[in-house]
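Removed from the display is one protein chain of the complex; every other protein chain stays in position.
Letters are used for the chains, namely A, B and C, taken in the order the chains are written, and counting of residues starts over at 1 for each.
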Amino acid sequence: MLSIEDLSAGYGKGLALHGVAIKVEKGEVVVLIGANGAGKSTLLRTISGVLRPKKGHILFQGQKIEGNKPHSIVKIGIVQVPEGRGIISRMTVKENLDMGAYLRSDKDGIIGDLERVFEKFPRLRERLGQNAGTLSGGEQQMLAIGRALLAKPRLLLMDEPSLGLSPNFVEFVFETIHELREKDGYTILLVEQNANQALGVADRGYVLETGRIVLEGESQALRDNEEVQRAYLGRSARTVET
Amino acid sequence: MILEIRDVVKYFNGFSALSDVGMDIEEKKIHALIGPNGAGKTTLFNLISGMYDVTRGEIRFKGARIDGVKPYLRTKLGIGRTFQIVRLFGFMTVLENVMLGSHCKTKAGLLKTFFRFSIREPQEEKATRENAMRWLEFVGLPHQANEIASNLPHADQRLVEIARALALEPDLLLLDEPASGMNPKETEELNSVISKINQMGKTVFLIEHNMELVMGISHVISVLNFGGKIAEGTPAEIQGNSEVIEAYLGKR
Amino acid sequence: MILQQLINGLMLGATYSLVAIGYTLIFGVLGLLHFAHGEVLMAGAFMGLYIIMWSGLPLYITLPLAMVATGVLGIIIDVLAIRPLKKDFHLAPLLSTIGVTIILQNLAVKLFGGYGTRFPEAIETVNYKVGPLLISSANILILGVSLFLMVVLYFFIAKTKIGKAMRTVAESHTTAGLLGVNVDLIVLLTFGIASALAGTAGVMIGIVFHAITPFIGLTFALKGLVVMLIGGLGNVVGAMIGGLILGMAEVFSIVLLPTEINLQDIFSFGIMIIILIFKPTGLFGTRVTQG
Partner (left out) sequence: MDYLISVATIAGIYIIMALSFYMVFMTGQISLGQAGFMAIGAYVSAICSVKWGIPYVPAVLIGGIFSGIVGLVLGLPALRIKGIYLLLLTLGFGEIVRVVAINLKYTGAAEGFPGIPYQKHTLLYAYGMVVILIIFFSRLRRSRMGRAFQAVGSDEDAAEIIGVNIISAKLLAFSVGAFMAGVGGGIFAHYQEYVEPLMFDVMHAIEFLVFAIFGGIQIFWGPIFGALVLTFVPEFLRVIQEWRMELYGALLIVMMIVRPQGVIGLDTVQTLNRLFRNGLGKGGAESPQAM
């Protein structure tokens, strides 16, 4: 569905990604893990068109999309739940959700999807008229996910959805991701620091280190891989004892 | 103890970024601060250097309270720092950037700058320049002295920033993610620079995500998660701490 | 007497509001102080003047035409002087619009001369006596049109899809893009709307004062800026209310202060400087209106 070849990108003169290649098949949950500054968010931002790639190709359903503007990327069905949630704090929860359906004009479809979002996140219905800026972190994350779902994504990109959430909400976010895939059949590309839990809900994963893919594989294999532990805690293979 | 952090609390518009954090930084040690994104590490640095004020709690430097003291005065007391995203002064040469580090150790005012009869370089200026040059050599970049700072490669800019902080001859050096965006070879160089700084008898307090670097050079490591300290100890202790592993990798 | 001044103040204030809304819209969406906004108003006044003179059509047709023409001018400014700028010098947009200011003002002096140009009688002057008050048809027109435009704009921003998109862009260009909003288009539209409002204000100033000069831009730009500061940067409702406040304050200052020196000129600047020093976030806070 999504196939990235030899992608290099970065801010200013420097490069944050060096020849990255990944693939996401329809119906899969794929996770990108790696330490801070490894280039995970840069990769998502490049796919979404916020950042122009310096080299390489991004193919979505066989179609070249690199260099397109963000709004046209959304139009073809790649929707991102941005890092830091990207809530429009000075609008109400309802208006935020309306913005999710910005490019759609099928009124009935939107109403139906809105109901499904409320089923998933009943809390949002209660807060409908409230200013989104006053929501708690967890509620904002629900709003961000709900809003993205309203755009009818074919591929959902999620940038660190568990970041800054309390442990209970972290749990909830991963349950939601699991459900999105199992029940609703979404294809998801996920960026996470929370490696164990992310690999728990994903089919496959890639490990990024200073802008390069250093490891890829099935989730279970990655979970047991010592390299992954090392990347996070700097342990040499010998001292691993988990 | 060169730096004592006592029950520090920081709120931003009602959100608590740090809650009751306490930490002691021992003199002449390399002390690392680690933790997942958003744990409050940079916030703590900003409180120490004075970019933010604490909501509650106190910070002592060499025994005297510094919370509430203006940032530039803390610098004068001997706290130097670098930033997560490099902040060099772009319109200036590398050398000038490092010379700025000596600002609070020097005196010449505007009048003295202008009203002098000799066309020779003033003594103080010469000393400042030579001092800056020494620090550039220390980080291995003397050949870049006259380059415009923003034209340097990223890793070199980081080193210049460290040289600038060193030029003010701090007793405590705060390094905020010095290795971020560096490749393994550059990280290696950085590693040796940090060790050298420590060998000169300076205390280094650093935030870093590159665990190989952290585990390799730190004497003590403190771990922050959700604005609170969850662990502290030697690298070996931290690597074996299950709470830390969970904070980083998540629950299994 | 007081009531009569109140009417005059409201009328003056309504034009200020229209100017300030433009400033505040552009500031909200782009974070840019559109220095040339006053000159856009001046250009709008002259375009209105010529449209009225040449076409001889009634005002309810020529005014919208002038609005469209000024809106197009605003869009041209965005395309030529704002969009091509490099992003890494944060003062570039401000300095670029200062460039636009110089060009527009001096072109106007060449085209229309440095002195006042008589503004055609766009509407028949009728004075209505309501009790002790004397209300002219121009008064009614200006108040009516401004209030109408403000209400329409308010609902446009609060309720429509495009209005919400504008507020999203005002909050973050990146987020807006990720939601499918064509950010460039919204910015263009914002320039268009803001400029059209300034054009309206320009035509009205022509109708009230019967003459316009190439220099009215700066005067009204400054008033508009004062109003934007009163209302808070990026706050549309604040700009609406702020305009009325300044208008009335000015009118009353003429009544109450000694007349031999023209203190009212200093008056607005005085207010501006006091606000800048003591409450730079404005009396109503800095934000875009909420729905």
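The rule is short, and it goes like this: a contact is a pair of C-beta atoms (placed from the backbone, for glycine too) under 8 Å apart; a residue touches a chain by one contact, two chains touch by 3 or more.
What you are looking at is a predicted structure, and each value in this text was computed from that prediction instead of being measured.
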item	value
Omitted chain - touching chains that are shown	B, C
Among B:Glu124, B:Glu189, B:Glu232 or B:Glu246, residue touching the chain not depicted	B:Glu124
Among C:Ala92, C:Leu147, C:Ile162 or C:Val208, the residue in touch with the chain that has been omitted	C:Ala92
Residue among B:Arg65, B:His103 or B:Lys196 that touches the chain left out of view	B:His103
Positions on chain B contacted by the hidden chain, ascending	49-51, 70-72, 75-76, 81, 83, 87-93, 95-96, 99-104, 106-110, 113-114, 116, 121, 124-125, 128-129, 145-146, 148, 164, 168
Chain C residues that touch the omitted chain in the full complex	33, 80-81, 84-86, 88-89, 91-96, 98-107, 218, 222, 225, 229, 261-262, 265-266, 269-270, 272-273, 276-277, 280
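Please note the rule applied: only the chains that are shown with their structure count from here on.
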item	value
Chain of greatest Cα-centre distance to chain C	B
Rounded Å distance, chain B centre to chain C centre (Cα mean)	49
Geometric centre distance via CA averages, chain B-chain A, whole Å	33
Residues of chain B touching chain A in the complex	36-38, 153-154, 177, 180-184, 209-216, 226, 236, 238-240, 244-245, 248-252
Of all residues in chain A, those that touch chain B in their complex	13-14, 16, 35-37, 160, 162-164, 166, 170, 193-198, 200, 210, 223, 228-235, 239, 241-242
Complex contact set, residues of chain C against chain A	161, 164-165, 167-168, 171-172, 174-175, 177-184, 287-288, 290-291
